[in-house]
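The complex is shown incomplete by one protein chain, all other protein chains being positioned as in the whole.
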Amino acid sequence: MARVVVDVMLKPEILDPQGRAVQGALGRLGLTGVADVRQGKQFVIEVDGELEGERLELMHKLAEELLSNPVIEDYRMRVEA
Amino acid sequence: MARVVVDVMLKPEILDPQGRAVQGALGRLGLTGVADVRQGKQFVIEVDGELEGERLELMHKLAEELLSNPVIEDYRMRVEA
Amino acid sequence: MRIGVVTFPGSLDDRDAARAVRIAGGEPIPLWHGDDDLKSVDAVVLPGGFSYGDYLRCGAIARFAPVMHSLVAAAEGGLPVLGICNGFQILCESHLLPGALTRNDSLHFVCRDQRLRIEDVTSMWTSDFDAGQEIVIPLKNGEGGYVADEATLDRLEGEGRVIARYLEVNPNGSRRDIAGIRNERGNVVGLMPHPEHAVEALTGPTTDGLPFFTSILTSLVAAA
Partner (left out) sequence: MIDTVTHAIEDPDHVQPFAELGLKPDEYQRIRDILDRRPTSSELAMYSVMWSEHCSYKSSKVHLRQFGEKKPETDVLLVGIGENAGVVDIGDGWAVTFKVESHNHPSYVEPYQGAATGVGGIVRDILSMGARPLAVMDPLRFGPLDAPDTRRVLPGIVAGVGGYGNCLGLPNIGGEVVFDPTYVGNPLVNALCVGAMRHEDIHLASAKGVGNLVVLYGARTGGDGIGGVSVLASETFDEGGPTKRPSVQVGDPFMEKLLIEATLEVLHSGLVEGIQDLGGAGISCATSELASNGEGGMHVWLDHVLLRDPTLTPEEILMSESQERMCAIVRPDNLEAFLALCGKWDVEAVVIGEVNDSGRLTVDWHGERIVDVPPRTVAHEGPVYDRPYHRPSWQDALQADGPDRLPRPSTPDELRATLLTMAAAPNLASKSWVTSQYDRYVLGNTVLAQPEDAGMIRIDEETGRGIAVSTDCNGRFAKLDPYAGAQLALAESYRNVAASGAIPLAVTNCLNFGSPEDPEVMWQFAQATTGLADGCLELGIPVTGGNVSFYNQTGDTAILPTPVVGVLGVIDDVDRRTPMAWGPDGELIYLLGDTRDEFGGSEWAHHVHGHLGGLPPMVDLQRERLLGEILVAGSRDGMLTAAHDVSDGGVAQSLVEMALRAGIGARCWVPDGLDPFTFLFSESTGRAVVVVPRSEELRFTEMCAARQLPAHRVGVVDSGLGADAGYPAGTQVLQFSDQFTVTLDEVRDAHERTLPAILG
């Protein structure tokens, strides 16, 4: 059993209205000095067996092409045992 | 400058239609043995100065009450220097 | 003329798109997401809706449907394709059109009668409009903010590939008020508002959407 965690974030140059709304709300609720907020997605994927070789490569490809949209998003993927 | 990362996930017992849709897509695209997918949110928050004491406490409270919905979601928060 | 209308799981405006094709004088042909047979149609509409629930990202999962394999190849070969709303999102996800559609800046779903200006009448789907014509058609989306990098936006504008722009109100935070774009060749068009809901005076705010559907028939006849 392996656990893959993929974090997907909007690229820095893309406007993030959700992040901005959260930033506003944090400020209104009394948190001072919030310089920036970005909101992204996190996928937690459990796969049977080891994730190696071709299957790992495919997972990478799918993280890039399915789970994120490379036009506007960056992804980071890590495999936990 | 501190960076706070808050991961918000649906509680395990709550239905996650998004995760299920992703699970289906991963399978159709050839990734075998996907046992489960959960989709959550990730907030990356940059705050000025150190995040300590009351401000840290407030951040925790807001992560629980604003960034996540305690009725259906769990959150995890970590502060990076 | 046979105009295909694709149904994905979660497509909602497929019946409406077919009705619009019929009212314009075309023959709507249902296409199924799971079938890569394009049934020798002359053009295709990708309708609005929430394909696969739009759960991952709008259009992200639909892009990998068998029908899209054939469609992408055919579109690259010149088959006319109009993507409306979710269809526009699918076209961007499939890289038939540049850029992407993101969450409305209001963070709310918005349904309104939207004024647009038709900026380009050279595409196969806009040729029946007058250049600069102003129209009002429904807009309804939650993720309709068009984004692309500055270079792409400059190129789209420079090449006259912005086919429609929002007037009065920018309802979703689209860059440069872009409501729709086309590819270089002019056969592939993506549009966020819904012309198929403005083809009958009874049910739409106007009938301003009809020329999108008559344009394609005119263009196909001209090309034949």
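Per-chain residue numbering starts at 1, and chain names A, B and C are given in the order in which the chains are listed.
Heads up, the rule we're going with is that a contact is a pair of C-beta atoms (placed from the backbone, for glycine too) under 8 Å apart; a residue touches a chain by one contact, two chains touch by 3 or more.
Note that the structure is a prediction, hence the values are computed from the model and not measured.
K.L.:
Considering the entire complex, write down the shown chains that touch the omitted one.
P.N.:
For the complete complex, the undisplayed chain touches B, C.
K.L.:
Which one touches the absent chain: C:4, C:173 or C:204?
P.N.:
In the complete complex, the chain left out is touched by residue C:204.
K.L.:
Across the whole complex, list the residues on subunit B that are touched by the chain not included here.
P.N.:
10-11, 13-17, 20-21, 24, 69, 71-72
K.L.:
Would you write out the residues of subunit C that touch the absent chain, in ascending order?
P.N.:
9-10, 12-13, 15-16, 19, 48-50, 52-55, 108-112, 138, 140, 142, 194, 196-197, 200, 202-204
Keep in mind that, in the parts below, only the chains that are shown with their structure count from here on.
K.L.:
Would you mind pulling out the distance in Å between where the CA atoms of subunit A average out and where those of subunit C do?
P.N.:
Spacing between the chain centres: roughly 29 Å.
K.L.:
Per the centroid of Cα atoms for each chain, what is the distance between subunit B and subunit C, given in Å?
P.N.:
Chain centroid spacing, subunit B to subunit C, equals 34 Å.
K.L.:
At least two other chains touched by the same residue of subunit C: list those residues.
P.N.:
56, 60-61, 64
K.L.:
At least two partner chains per residue is the criterion; list those residues in subunit B.
P.N.:
Residue numbers touching two or more other chains: 22, 25, 29, 39.
K.L.:
Please name which positions on subunit B make contact with subunit A in the complex.
P.N.:
Subunit B residues touching subunit A: 1, 7, 9, 19, 22-23, 25-26, 29-49, 55, 58-59, 62, 66-67.
K.L.:
Tell me, which parts of subunit B touch subunit C in their complex?
P.N.:
17-18, 21-22, 24-25, 28-29, 39
K.L.:
Across the complex, what residues on subunit C touch subunit A?
P.N.:
56-57, 60-61, 64, 92-93, 98-100, 102-107, 145, 147-149, 173
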